[in-house]
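Can you read through this structure? Questions will come right after.
Complex shown without one protein chain; remaining protein chains in place.
And then chain A:
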Amino acid sequence: METKKSLLSRLPVISQLKKSVGLQRGMLVAGIVLTLMFLLTAALAPLIAPYGATQRFDETQAAPSSVHLWGTTAGGYDVFSRTIGGAQTAFMVIVVAVALSIFLGVILGLLSGYLGGWLDRILVVVADAIYAFPTLLLAMVMSIALSQGRSDVWSGIFSAAISITVVFIPQYFRVIRAETIRLKAEPFVESAIVVGASSVRIMARHIYKNATRTLPLIFTLNASEAILTLAGLGFLGFGIEPSTAAEWGYDLNHAQSDATAGIWWTGVFPGVAIVLTVLGLTLLGESMNDLNDPRLRGRKRAAKKARKNAKELVDA
């Protein structure tokens, strides 16, 4: 069929980029650039960073210089290397946390929404109870329960990720459950019931794909929240030990006392890294959300004005 678009142009982010115009496109592009920067840094961290993230130097609190690009901390870590390494840690935590919470959240949401009854009621109450907890407190409790203070890289990452997972499962659960309940009343699900399809078949074949369309959007929004939670945990001292991996929240915590002494470089760089990463992911998620909704999506004016718009973009 000639109307069928190429696979590339139907991929999530790319298809939205094609649809966007004006300010929305600007936001999306900024989000994509920042997120790509984050991903590249995470992937190439060992190549970019001049030293290891856990390597200590004798010069403590040294100002930025050619040896230590962004200076060193009170503990003798190289700030540049730790900020770069922090991206890698953050990325792994996001992937593990979001993967776990999507997996559990989607399954529970489908079962709860489609089967209903007592299972639904119990799961909703549990999800609401988790919601009612302050997320950071919950994450702290989970982190203490899981890691009991000691840590190497992977157990640190996993305990941080699982603490975040617990907080996020209810979000995915709710979204999928609400979608499932809506879809349950759709004629195509009823027509599957009338045909005699089993509940498992209906959930797997008819509801699952339709209910998970919004997940990429929640994913990007949650990823930024996961970074904040991870940084929060690290800042409060429940995160990953500095001797095992670089982590922005921990560095930020230890930069507190430096700031009053005029040592700005230990706090600014990890702080800016958190801000840019969260901003990038939020911009990406929000603008994809807007572009996916035809009512929120801006469109070109027909005919002449479209050309003017395009020109403005080129000029910008």
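In this text, a contact is a pair of C-beta atoms (placed from the backbone, for glycine too) under 8 Å apart; a residue touches a chain by one contact, two chains touch by 3 or more; residues count from 1.
Note that in this section contacts and distances are computed from a predicted model.
Identify the UniProt protein name of the omitted chain, choosing among "Phenylalanine--tRNA ligase alpha subunit", "Thiol:disulfide interchange protein", "Acyl carrier protein" or "Glutathione ABC transporter ATP-binding protein".
The chain we cannot see is, by its UniProt record, "Glutathione ABC transporter ATP-binding protein".
Kindly state which of the options A:68, A:206 or A:254 is in contact with the chain not pictured.
In the full complex, the listed residue that touches the missing chain is A:206.
Which positions on chain A touch the chain that was left off?
Touching the missing chain: residues 1, 3, 19, 186-188, 190-198, 201, 205-206, 209-210, 299-303, 305-306.
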